[in-house]
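Apart from one protein chain that is not included, each protein chain of the complex appears where it belongs.
== subunit A ==
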Amino acid sequence: MKWAYKPMNSNINVYAARLQDVRFSYDQGHSWVLDGVDLDIRQGERLCLIGLNGSGKSTLAGLISGLSAPDAGTVELLGTRVFDNNGAHADNYRTAREGIGALFQNPADQIITTKVGEDVAFGPENLAFDADDIDRHVYSALDAVEMLEQIDQNPTYMSGGQQQRVTIAGTIAMSTRMIVLDEPTAMLDHQAQRDVLAVLDHLQSQGVTIVQVTHKPKELRNADRILRLKSGQLQSVDLAKAVQDLSSTSDTSDAKVADSSKIPVLGIRPLEVDPFCHIDKTKKPEEAKEPADMPRATPVHKASGQPIISLKHVSFRYPSADFDTLHDCSMSVLPGESVAIMGRNGTGKSTLTKLIAGLVKPTDGEIEVAGLDLRDLSRRDKIMLRTRVGLVMQQPEHQLFEQTVRQDVSYGPLNQGFTASEADKRASNAMKLLGITDLADRSPFSLSGGQQRLAAIAGVIACNPRILILDEPTAGLDATANECIFNLIRSLQAQGVTIIMVTHSMNQAHHIADRIISLDTEQTATEDNGQETVQANGDMDANGSNHLHIFKTSELKRTGIMTRLDPRVKLVVFLMLTLMMFLVNQPAELLLAAVGTFLITAFSGLKAVELFRSLRGFLILFFVIGIFNMFFVNTGPTLLTLWGLKVTRDGLGLAALYTSRFSLAVLLGIVLLKTTTPTALTDAFASLASPLRRFGLHTQEMALVMSLALRFLPTLANETRSITQAQAARGGSIETGSPMRRLKALAATLIPVFAAALRHSDNLSLALDARCYEEGIHRTHWHAMHVTGKDLIAVALSAAYLTLLLTLKIGLIPMPSL
């Protein structure tokens, strides 16, 4: 790894960054986020930045990474003066950026392509390294983050921790001398946090300058210096003070049992962890609810009576998955009880919350919530359930859509059929409970992240649920916002609301819950630590549409000849073959097309089972269309009559012909997609379209847009589903109600989806900047495309096929007609 961190050759550069009297304002000087910041960062130093939400840490990180410029002051990065009294110096910024890596909170937004190796190569390609250099850099960088084995996998479907390691590799492959990280572990579970920190420790030992924004005490451990940003100014703080600052009783993620000795906890009795979701089928769920009857530290409401939530041997599996996300889970919760649900990422906690809220149906088992059997809900029962169960999903702020906070909070009550004034009253109450009354008339999109979270939670509370489910409600929030949420939960508990809360923090669980249900069982744990990489907030496998799975191939079968063809040649040949299918309309031609297609399939190295699985959905569709066709075409002799409908020979022949034709064309498409990565396809498109550059078309950029779109397609599809579910939980479902109400529900879904798209695009554009992408730069390619002998053979074969088909068509070889 020595090559990556070669020391600077000039002696002026003892500093990686120097900021003098830097000022930064987002509102043209009305208020200053940074107000006279002086900061010297030495080469090889590891610096941690702390501060409350909204204190300007990210702004400062952006300045240090050279992605934005201040309003005033002087900035020197890696020995280059990039900003002074004369403003920003673009060329200097460009130079400095090449040596600076920037990483942000959400790793998924910084991943550019659908293959780990290609993603890591993106930066070096932009810096125009030659192919051998890129190769070396990609392999050593992946080795450094211990992701070399995954080089051919698709990062979209990896866990957050793995994704963040891929983005780090993408940065160090550019020979970065300084890395600026903005809360790189905010979205990760404990194991993934440890992995990422280990990588940073390694880089530190290699002499890389590290600037890290963090909320977590344990990340300060190896820092050379800790700085706190407060009222636009930097203060130096020592480790003990910083740890004290960051820790609070409602700390979100670091309050593990081991750490809790440091944190003042007031007389909380130890809770028994209740491993409910076990495989033991003999044990009845009723036997296990005993801890609920034990007295609480502060008994505000005595839980009693019949269970309000009851799950019996519930399993859930996404349609396209081959394992249960939740397996044989049994539990019951009494009215007024508070239960914490814990477990590692990927153990099905979020799925469990959606099952209880009736948003997804169990694959197996029985669920009863508030007296309703969730396996078979009538439309009326569904509406009833929505009024009784409130669900605060992960990052609920992503479902905000109205013009003002008040309108957004009233959305649920209005959907429940309350009058405008009653809905407004409920909204006001909910906002009061969360302490956000003063935000009522502001646009939810103008609020800080923490305020948005509170507004979104108010939108659920306004529905007056008897059961409130919260999925990691405090993740990513600072201590103040956490306190608001805890106050809310306490007052709801006092009103006898049943609380189910998913959390990673044992400390929180102790504070809130009567008992803890742990989903960590042997069965789920094994799926968690291996190659099975499940996204933190659900399962990418469940994209809803069975067409999307075709893009999921990350590891291509290396055996078939098809994978080794030049993608440009392959693209042209396949398009031509598919188009020629439309010429086929005689049995002999169909036979020829079938033989040709099956030969291609045989050479693709793909398994027949796999192909059939991809084709199955289409075959059903073709069958339906075929039947329809059969009855529609009434010429020719009648073969039989069914329920008064004639089936003629022509109709049958046409149905058979068109069904076969479609199947063959789709089969070709599947072979192409299964043997070519989306990146290769878009590169091929770009290369083929490159002559159009002369007419002013941005072909390279269009290709990048296309490949980024494909990269973000599954992410957005997933988020769209979450938003749809969240709005449905507030009573705004596209599936029910009058046409106008459905259209409104569609709008209430689309606005947050666009907000998500814009959020991703803001992060993505920063990531593109950080990886030194610019339009029109000279880029090199890690794997250049070459036309080889194989490609020529492929062209020759398809030409032969075309000739044969045309010969048949012209009728040179006489054939009996249909």
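In this text, a residue touches a chain if its C-beta (ideal position, glycine included) is under 8 Å from a C-beta of that chain, and two chains touch if they have at least 3 such contacts; residues count from 1.
Heads up, the rule we're going with is that contacts and distances are computed from a predicted model.
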From "Riboflavin transporter FmnP", "Dihydroorotate dehydrogenase", "Sulfur carrier protein ThiS" or "YeeE/YedE family protein", the hidden chain's UniProt protein name: "Riboflavin transporter FmnP"
Touch criterion as defined above, residue of A:41, A:61, A:82 or A:151 at the omitted chain: A:82
Contact residue for the chain not shown (choose from A:133, A:368 or A:769): A:769
Residue of A:747, A:787 or A:806 in touch with the missing chain, whole complex considered: A:747
Residue numbers in subunit A that touch the chain omitted from display: 24, 26, 28, 66-71, 82, 87-90, 93-94, 97, 401-403, 443, 445-446, 544-545, 547-548, 550-551, 575, 578-579, 581-582, 585, 618, 621-622, 624-625, 628-629, 632-633, 654, 657-658, 662, 665-666, 669-670, 672-673, 685, 698, 701-702, 704-706, 708-713, 715-717, 720, 743-744, 746-747, 750-751, 753-755, 757-758, 760-762, 764-766, 768-769, 773-776
